[in-house]
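Sharing a structure here in structure tokens format.
Shown here: the complex without one of its protein chains, the others still in place.
Then we have subunit A:
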């Protein structure tokens, strides 16, 4: 479905992305793990059409995406912050994509009401964004993207600003909604646990080079993901705790 071939990008002679290639099938969620400044945001922005690559090709269902402007790609880019429209209610924020497509009022009402119920936001429909919690705002942002049935959802550390509990709840919600709607997405994160929770496929981006993993085991074993080291750390803690109990 989505094919990225030999994508490269420089900013002021500084390479940000180097020869990135990937393929993503319909309904897959590619979780890309990477530290700050590794090129994650640039990759997503190029896919969304907000940046242009220096070299490489992008195709979606065989269609060359490079000449297609962002507003015609049907690929929604979600920022780390929800960035809701401050002058619109929750209902109108979610309805935005339908209104600009001049969908009939009755249809807008039906679709938005259904989606708000699915995202457990029905009781907040008439609230302003500033009246919502961080998790609720992120759900509205998610709903605003989902309503236009994007061909590809690009998520740039969307739950990075949430507390651990809300973050876990949002990851679960994302997984449920993704499966239910068959959403294809690229989910960028710096949290290996989040990558493992949401991703059906896994990748690691470092200094502009993307490594794709065929299996979860490969991802865990790669020392750059730090998962093996973390597992060993917790095992040591557990062992020490057991020993002190035994003594």
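Assume a residue touches a chain if its C-beta (ideal position, glycine included) is under 8 Å from a C-beta of that chain, and two chains touch if they have at least 3 such contacts; residues count from 1.
One rule holds for everything that comes next: contacts and distances are computed from a predicted model.
Only one chain is not pictured, and the protein name UniProt records for it, out of "NADH-quinone oxidoreductase subunit F", "ANTAR domain-containing response regulator", "Putative spermidine/putrescine transport system permease protein" or "YceI family protein", is "Putative spermidine/putrescine transport system permease protein". One of A:100, A:117 or A:176 touches the chain omitted from the figure, and that residue is A:100. When you scan A:121, A:145 or A:227 for touch with the missing chain, the hit is A:145.
The hidden chain makes contact, of the residues A:40, A:73, A:139 or A:201, with A:73. Touch with the hidden chain on the side of subunit A covers residues 48-50, 69-79, 83, 85-87, 96-97, 99-101, 144-145, 148, 154.
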